[in-house]
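Only a single protein chain was left out; the remaining protein chains are all shown in position.
As written, the chain order gives the labels A and B, with residue 1 at the start of each chain.
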Amino acid sequence: MKTRKLVNLRSFPLFSTVSYLTFFILYAPIALVIAYSFNVNRTAQIWTGFSTKWYLDVLTNDDIVKAVKNSLIVALPSTILATTLALAATLGLQRMGRKGNTISIILLGAPLIIPEIVLAVGSLCFFLFIGLPIGFIGLIVAHTAFCIPFAMLPIRARLVSLEASSFEAAADLGANEWNIFKRVTLPLLAPGVLAGALLAFAISFDDFITSFFVAGPGSTTLPVYIFGMIRSNVTPAINALSTMLLIGTGGILFASYSLNQDRKK
Amino acid sequence: MDLKRSRPGQTNRWFAIIPMGYLAFTVGIPLLIITTYSFLSRPDLGVGVKWEFTPISYVRIFVQERLDGTKGFDVRYVKVIWNSFLYSGISTVTTLVLAIPVAVWIATRQAKYRYLLVLLVTLPFWTSILIRTYAIRQLLDEKGVLGQVTSFLGLGDNFQLLYTPTATVIGLTFTSLPFMILPIYASAERFDFRLAEAAYDLGAKKWSVLFRVLLPQISPGIFAGIALVFIPGLGSFLAADMLGGGKTNMIANVVANNFGQARNWPFGSALSVFLCLLTLFFTLLISLKTRKKAEAKK
Partner (left out) sequence: MVSQKKIGVRIVAIAAALLLLTSCSSSTEDAAESTSTAFPTAQGGELNLYNWTNYIDPEQLKAFTAETGIKVNLDTFDSNETLLAKLQSGATGYDVIVPSDYMVAQMVELGLLEDIGVSSFPNGKNIDPNFMDVYWDKGRNYSAPYMYGSTGIAVNTSDAAANAITSWKDFFNADGVTSVDVLKDQTEVVSAALRASGVAAADLCTTDKTKYVAAQKILDGFKPKVIDSDGGIERMVKESSMVRMAWNGSVNRMVTDNPKIKYVFPSEGLNFWADNLAVPKGAKNIDNAKIFINWMLSPKEGAAATNFTGYGNAVLGSGEFMSPTIKSDPGINVSPENAKLVTPTPNCGTEARDLYTQLFTSWTSNQ
């Protein structure tokens, strides 16, 4: 059908060159970080030899391990909470009137539009005001809030792509609201919910500004810790840590990719 | 698909009211507090606020009492605000120019490669923005790769790129690329190439098809991308902090400083409110534009 003109039709001048260039731009700095992580010299940019000692340094550093734990302690509950609330919101939004819809759009957009520094500082003042001791609870509360809109994006996209017929068929077959919800809506939305959860997790784990202002005793998260490292003690250990995070994240993504491929077969 | 039409299995509205309530609580109230603080005064000792109302913080954004006692128009913070626009704007344009080709190119690859390519674009986004900004810092360091390359090219030793506004813009661009590519790709993937085919059949050249058929069709993605890059860019903190050498200040850096060393929470709050109003303004602008386009299509 279209194959006769396929190549011609789909290529534009310079687009492939720019694409290769852009991918290079995207990955060159990261490649550099990984490369320098093997530099034996304390000063990353002056290459004096190959070494894996910084990896050992990172793995045996109690503070880093603790920071990772803290990041997880915050990210996991935030993800679960945010995804649940996002799912509920996606579904319930259809039943809201015009006014409710407008208010909801504003509220959902707020964490995305409002600069994070403002939210961070505001959260700090808020917790101070109500006397909530800053720490994990505050962090989870704040993280959940800005994760909800992100979690909603894939869920909503998924809902939109579903055919009304599935639901109507179930209704026609005599299923009640709750059953339809349990056995049709949820399973169909599952991929979107999973995607939303992953997104929320990434956003929460990676968060810096809010965590910086709202972290309390013993709740320093990994990005805040790395920031402290960059501030004071710049060694290739930062590179090693970054590389490990990259591999971890990349691994998860590729796993989900291959899972997707399998399912497609 | 019309979401507003009620379908069975869609639960009731309380499912939405609870999350909205949560957001109103955790986002709305902090904003309210910040706005209130912006009208309060500094305490004599320590940090925080003193409950005395005054609009002076807003005045101080534009007017300063100089050392010789005169009051005058103060460019400092206006400069900072302008810089935020400039840096975010430049990075938005740059990412746009790079992202459109990439998005379209990926959309025109074979299906089995597309997912992988999207993954490759997304992967950096999943890494911490701290790490990515730090990567740019190491790259631009004149003692590192950049220095060696520029020496090689004969641009002299110690070619200084790091700790300049340019570095900040580069950092912003680099960290924003995935945010621009992905929405445009989403639009590009849905592009019906039969439209392009029709245009070619009618004798249009490549550039024509590009600008008059493709771009308008993917403009929703473009607008989404612009919104996702420019607006957060205005409120960006890390790029200027880590790459600007302390000489590049965007609004977020000044706010952070006022909640830190400068110990002026009311002023920091006033700037925050100002920043919020700015981002709100641009969001409305872009969403109005998008809505107009959507209506025009119908």
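The rule is short, and it goes like this: contacts are C-beta pairs under 8 Å (C-beta built on N, C-alpha and C of every residue); 3 or more make two chains touch, one makes a residue touch a chain.
Source: prediction; values computed, not measured.
> Determine which one of A:Thr22, A:Thr220 or A:Asn239 touches the chain that has been left out.
Within the whole complex, the residue contacting the unshown chain is A:Thr220.
> Given the contact definition stated above, which residue among B:Phe39, B:Tyr200, B:Phe230 or B:Phe259 touches the chain not shown here?
Checking each option in B:Phe39, B:Tyr200, B:Phe230 or B:Phe259, the one touching the absent chain turns out to be B:Phe259.
> Quick one: say which of A:Leu26, A:Val58, A:Ile134 or A:Val184 touches the chain that got left out.
Residue touching the absent chain, from the options given: A:Ile134.
> Can you name the residues of chain B that touch the chain not displayed here?
42, 44-48, 64, 67-69, 76-77, 79-80, 141-143, 158, 160, 163, 245-249, 254, 257, 259-264
> Touching residues of chain A against the unshown chain: what are they?
Within chain A, the residues that touch the unshown chain are 42-43, 45-46, 61-63, 66, 124, 127-128, 131-135, 215-218, 220, 225, 228-234.
The working rule: only the chains that are shown with their structure count from here on.
> Calculate how many whole Å lie between the centre of chain A and the centre of chain B, each centre taken as the average of the chain's C-alpha atoms.
Each chain reduced to its C-alpha mean, chain A and chain B end up 17 Å apart.
> Name, in rising order, each residue of chain A that touches chain B in their complex.
Counting only chain A, the residues touching chain B are 2, 5, 8-16, 18-19, 21-23, 25-30, 32-33, 36, 44-46, 85-86, 88-89, 91-96, 100-101, 103-104, 107-111, 113-119, 121-126, 128-129, 141-142, 144-146, 148, 159-162, 164, 167-168, 170-171, 175, 177, 180-181, 184-185, 202, 205-206, 208-209, 213, 222-223, 226-227, 230, 238-239, 242, 245-246, 249-250, 253-254, 257, 260-261.
> Within the complex, which stretch of chain B touches chain A?
Its residues touching chain A are 1, 3-20, 22-24, 26-31, 33-34, 37, 48, 98-99, 101-102, 104-106, 108, 115-116, 119-132, 134-136, 138-139, 141, 143-145, 174, 177-178, 181, 193-194, 196-197, 200, 206-207, 210, 214, 231-232, 234-235, 237-238, 242, 251-252, 255-256, 259, 265, 268-269, 272, 275-276, 279-280, 283.
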